[in-house]
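Removed: one protein chain of the complex. Kept in place: all other protein chains.
Now for subunit A:
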């Protein structure tokens, strides 16, 4: 096991496309690091550079204490799990698992021991003599994991290993992956475009965009304190609601006003976000997580200090455990490049239908006991302690410790 350190790593493809731009990242020994971002953000390229499958255009990558810039993959002592599993189709499961060990001239008894251990851990014992074509998707995925495990490498590198599985299997494999990492404690770098996977798996999550590092932090911190509009919009599902609002202060204290609503900003927020008071009287971009809303009826009793806002529910999505209420507010959608990028997830085409006209569509996540129906007027409460404030120009989170002085 080892730490992996990337310092100022660049990847420039022929034609001048900069896929990874000055990436600095330290992955601690035994840590589960998730690289996440929309497609084309350079996360896979970064992983492949760590693996040695892509040349490094600039900077330095070290695994353990060794600089590995010019080492071929086989000398880096890493194992990789590919998106399409990349099992050798002409070999049985057993031969697939043993292939890397045989190449390293390991004694037969040791190979058999490791293969059996891994097969037992992954529940593959009865499939050892089968070829990959005779396995289901989940089983193939486990074989791919097993091939990495038997090597007992310094680090696991995983390139979207769950994205070819169906939704239900993906959830259970996600849990298995977590257990596996608990048990083996091997440094793992995991690439995904799915922010739910990133949140649930990572010890820390690294958000990339256009080859640039946006933020590295624990999932909870990314969710609670995103560094800019892009991270705020990308992490969390449903994604954060944005609106351009004005910061005001009057006799009742500070507040943000937008679209006819006025939300008071508690004093504690100003203490947490130094520099926020400089925006009083100016425009800011306000962000509210859907989970910071609640139906005022369902939340009765434990919503002290929350602010009520009346809205009209356009659409409701009942998920069983909660209900997503989609409503419009009378303010134009925020057209900052970061929010657009986060919402589009890298695809060029328009994701949302332009049905709302010049209004923003917001989502509130309310308790499943709420009796809200589409077309109904309801009263929502907002937890004003968790408001997010972003600079209108730069899109940076106001008062975030990483942004102070920027």
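In this section, a residue touches a chain if its C-beta (ideal position, glycine included) is under 8 Å from a C-beta of that chain, and two chains touch if they have at least 3 such contacts; residues count from 1.
The rule is short, and it goes like this: contacts and distances are computed from a predicted model.
Enquirer: Absent chain per UniProt: "Anti-sigma factor", "Sugar ABC transporter permease", "Sporulation protein YqfC" or "CDGSH iron-sulfur domain-containing protein"?
Expert: "Sugar ABC transporter permease"
Enquirer: Check each of A:147, A:273, A:289 or A:336 against the chain that is not shown and name the one that touches it.
Expert: Considering all chains, including the one not shown, the answer is A:147.
Enquirer: One chain is left out of this view; which of A:83, A:116, A:291 or A:403 touches it in the full complex?
Expert: A:83
Enquirer: So one chain is hidden, and I want to know which residue out of A:73, A:238 or A:266 touches that hidden chain in the complete assembly.
Expert: That would be A:73, which touches the missing chain.
Enquirer: May I ask you to list the residues on subunit A that touch the chain which is not drawn?
Expert: So the residues of subunit A touching the missing chain come out as 51-53, 72-74, 78-80, 82-84, 86-90, 99-100, 103-104, 131-133, 147, 151.
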